[in-house]
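To keep things clear, I will list the structure first and then write my remarks on it.
With one protein chain removed, the remaining protein chains of the complex are shown where they sit.
Right, subunit A next:
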Amino acid sequence: MNSPLKRTALACILMFGLLMININYLQAVRAEDLKQDSRDRRNFFARYEVERGLITAGNKVIARSEDTGDREARFKRVYPEGKIYAPVTGFFAPENTSDIERAENDLLDGSSPSLVIRRGIDLFTGKQTKGANVQLTINPKAQEAAYKALGASGKKGALVAIEPKTGAILAMVSIPTYDPNLLAPADKAAVNEAYKKLDANDDKPLVNRAIARTYPPGSTFKVVTMAAYLESDDSLGPQSQVDAPQRLDLPNTTADLPNYGGAACGAGRVTLSFALEKSCNTPFGKIGMDLGYDAMKEQAAKFGIGENLDPLEIPMAVAPSSIGPEEDQAALAQASIGQRSNQMSPLQMAMVAAGIANNGVVMKPYLVNKVTDAEGGEIKTADPEELDTAMSEENAAKLKEMMVNVVNLGTASAAQIPGETVGGKTGTAETAEGQAPHAWFISFAPAENPKVAVALIVESGSAGNDASGGQTAAPIAKSVMEAVLGK
């Protein structure tokens, strides 16, 4: 009977061989697909198995992971500052993430290739791998001042503050916002419910207005038009004269471009500085038409504006700003004063203000200052990068001077800070018929050694006259600048 027994043994070897080949195929090859399956709740639990790194701003912890001791969902994300930092931290929900939590996810959860050495050490020392800590450029004082001041307006809006010399984002606020703690529990059903509610809210609290939305910039855009004008002819200066008719005839249309409320602007011919101080529309409409679409677009691009440019990542993607498509001269005139199809994100306008303040050099904005592993070892540090040179140093100085005049002599007196030279520009952007216009303000301080540039919008925040951007928005910018300057 030995020969059939040997063949039976062969059959057994075959069976075990098949089993072994199959598990190799299953766990090494097929696993790659199966691991991605959303029905596998392990993927859900995995999110809570790692102690995610901290997100900090200055010396403030704005996101940390708390050990709940739960077997299945051990670490819970906690946002001690809640709403104030929500547009920055974003949220970490069972099936979704946003903002920094999303953009820096692989560092925060420790899965990034740059943490491979750390993970290797942890493997041998038996330590549980922790995620890397992300330190933001946000200045807590500025962020809190911005949240408080913008919130006090009772309106929707957004604010971005930038350090002009580096591009570091010092504050980023969007209102209304949400409490990321609501989306943190490891409870899919409850979180999905909470998310749905927030998403369905007409005020769109989940949208980060500072980077994800664009608005017509109104008169704040006149600084870009002015920059283009100054760059077109080096002999121009704050005291150069321009035509300032009460109404600017728009070619090939029956309409005219009036000044705000149809008011006169000086005596028909004014200095450039005066035109900016009083925010006259007609001179800038004319300058735009004279320079032409291409010159305007080129200047805008040097500030980082343009739907065709590489999209900005701070590291979150920023909605591209644009001066609008090329149309007729009438449209160009309107775009030159920040209306028509001209659409800017608050971050973009902060870059404009910062670029002017930084002698014409626009720095790439960024939000992450430093990433360190759980033991404090440095993984990466921000390296400020120039985005472009928007204007020559001389021309930037001229524009700065005019913007300082706007604050000292013009529409933005509310932004004055005693002892500091503040430059700024108000804006009032017409929106839909029957809705109050948006109030804008961009500014920087101190002019001689800029430490902060701010752009903010208060949606439908204008009471009706052009100074209202100044009245509503300028004090908010002022409080943020003061916070940064330590006033």
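Here is the rule we go by: a residue touches a chain if its C-beta (ideal position, glycine included) is under 8 Å from a C-beta of that chain, and two chains touch if they have at least 3 such contacts; residues count from 1.
As a working rule, contacts and distances are computed from a predicted model.
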For this session: Choose one: "Branched-chain amino acid ABC transporter permease", "Cation acetate symporter", "Cell division protein FtsW" or "Ferrous iron transport protein A". The correct choice is the protein name in UniProt for the chain not shown.
Result: "Cell division protein FtsW"
For this session: Have a look at A:N22, A:S114 or A:Q239 and name the one touching the chain we're not showing.
Result: A:N22
Exercise. Of the residues listed, A:L34, A:I117 or A:A317, which one is in contact with the missing chain?
Worked result: A:L34
Seminar exercise, completed: Residues of subunit A touching the missing chain are 1-9, 11-13, 15-16, 18-20, 22-24, 26-28, 30-31, 34-35, 37, 39-42, 45, 71-72
